[in-house]
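A quick write-up on the structure given underneath.
On to chain A.
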Amino acid sequence: MLEDYERYMEMCFRCSLCKWPPLAQVKSWRFSNICPSIQRYNFHAYSGGGRLIVAYAYLQGRIGLTKSLVDLVYRCSMCGACDVSCKHNSDIEVYETLHAFRVQLYEEGAVLPKHREIIENTLRHGNPYGEVKEKKAAWAKNLKVKDLNKEKADVLYFVGCTAALRRPEVAVNTVKILKAAGVDFGILGSEEPCCASTAYKIGARDVFEKHARRNVELVNKLNVETLVTSCAGCYRMFKVEYPTVAELGFEVLHTSQLLEKLIRDSSLKLTGKVPLKVTYHDPCHLGRLGEPRTPWSGVEKKVLGHLILTDPPKPVRRGGGGVYDPPRNVLKSIPGVELVEMERIREYAYCCNAGGGVKAAFPDFALWGARERVEEAKSTGAQAIVTCCPFCEINLSDALNGDGSLKVYDLTSLVAKSLEVGE
Partner candidate 1 sequence: MAKIVGDENVADDPATLEEYSKDNSFTPSRKPFFVVYPSSPEEVREIVVLASRQGMPLIPVSSGPPRFKGDTVPSMGGVVVDLTRMNKVLSVDRRNRIAMIQPGVTFKQLKDELEKHGLLPLMPLHPKLRKSALASYLEREPITTPKYHWESLDPLLCTEAILGTGDVLRTGSAAGPGEIDELVSVGQGLANPLGPAQADFVRFFHGAQGTMGIVTWATVRCRIKPSLQQLVVAKSDSLKKLIPLAYRLLRRRIGEELLILNNSYLAYLLGRHPDEGEAASLPAWVLITVLAGYTFFPEERVEYQLGEVKEAAKSLKLELTDELDGVDSSTILGVLQSPSKEPYWKLRYKGGCQDIFFLTTLNMTPMFWKEFMELSRLKGYPERDVGVYIQPIIQGCAAHLEFTLPYDPEAEEELVRVFFQDASRAMFRLGAFYSRPYGLWAEIAYGGDAETTSVLRKLKGIFDPNGIFNPGKLCF
Partner candidate 2 sequence: MIPKLAYRMIEEVVGEENVSDDPVILDSYSFQYLAELQEGGAKWLPRPAAVVLPGSTEEVQAVVKICNRFNIKFKAHSTGWGVWSGVGREGVILLDLRRMNRIVMIDEDNMYAVVEPYVTFAQLQVEAMKKGLTCHIIGAGANASVLASCTSMCGYGWTGIKMSHSGRNVLAVEWVLPTGEILRLGSLGCGSGWFCGDGPGPSLRGAMRGWAGTLGGLGVFTKCAVKLYEWPGPPSLEAKGATPFYEVEVPENFRVYVPVFPDWKSFADAAYMVGEAEIGMVMCRNAPFLIGMALSPSVKDFYSLWESGALKDARFNFVIVLGGSKRQVEYEEKVLRAILEKTGGRNHPLAEDEFTQRQLFLAMIKCCYNARGVFKASGSFHTSLGSLESWDSAVRGAKIGEALKKRFIEAGALTDDGGDNAWGGIYEHGYFGHLEELFLYDPRDPASKDGAREYLQACVNTAIEERLGFGLEALTEGAETHDMYGPLMCNYHKWMRKIKAALDPKNLSDHSFYISPSEEDQ
């Protein structure tokens, strides 16, 4: 319930830290914004803290459920950067509160038309795009891959709707790589369910919970040791959110983590040269939002008058525990690849601005944010921007719009290239 988060709204001390990276990480004036929403729209309400205030005003009945309220709440990719910056100095759960606000609005029926479409597609077709579910298997048509609906394997490769339906090369390359490394894996093909990440972000809690329970049960029944996915969104759902409603009987890895492991234990040998200067874009769902939850039980008490002390200390997810090094280590392992970093990276990376339902409902704004990120990538002198999320990759490519000065690659395509050249 939104009321459960009222304390965080009241704790906002209006410092505007949510608008910038943690200040120690501000490296230039040019790239010193961290929130695409406030950067674009400028009114304070568009910042993380601003939305906390708006939620508070809504709870207190100062403002009603208006079109502009809904517009404001959803004109945000829910990237969590504000949460990281705020928690650098506090324990305020900005992200969770903003999510609870979306859940509240959704349950009151305030859903943007494009988001309603996504929810219905998810429910009806098992993907947010509204494609028939058979299409999800199309990418694997000519590949010999175990079908875990019928066979057994150690690893389930969970492709994700976006890779399967919009960026099939990601899936194809991943399969190539896993085979080269001798991994015993399989897929679910057209039976692969939607992880419901977008539904979750929109605030459709009922849809999320239903998918979470069902998907976990499905994968548990497969008796795999590991679920690996090349989609940051799917990773986050399985790793971070599903455990809040169901018990997972398998390990969850992102492909970058598995690749790092395979390279380290020499199962995957990358010998082919890929001469390319690249910079790496941290997907929010893999990075700061991919930091796992740590269950806590303890007591909360007040000491010294008003200090709230939790015993044992309640873990606070500040974003530092996301997946940052594995993709970088993989890149550094590819002969010929030179990695240069952008200014805003890791837990304080700038979002590509596609997530949270923004790409569907506010496509211009999604591109605006992506263009900002592209400028940052260009400023490093890199020839390409590499990422680990097909949705990021799509939005960054859309922003480039044919501008050949910068290429966009998924990590898997560079690894696959190295294998190809190596052969």
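If you want to know what made the cut, all candidates are chains of the complex that A comes from, given by their letters.
The rule is short, and it goes like this: contacts are C-beta pairs under 8 Å (C-beta built on N, C-alpha and C of every residue); 3 or more make two chains touch, one makes a residue touch a chain; residues count from 1.
None of these values were measured; they are calculated from a predicted model.
Q: Tell me which of 1 or 2 touches chain A in this complex.
A: The single touching candidate among 1 or 2 is 2.
Q: Across the complex, what residues on chain A touch candidate 2?
A: 7, 10-17, 20, 22-29, 32, 41-45, 50, 53-54, 56-57, 62-63, 66, 68-69, 72, 84, 87-91, 303-314, 318-321, 346-348
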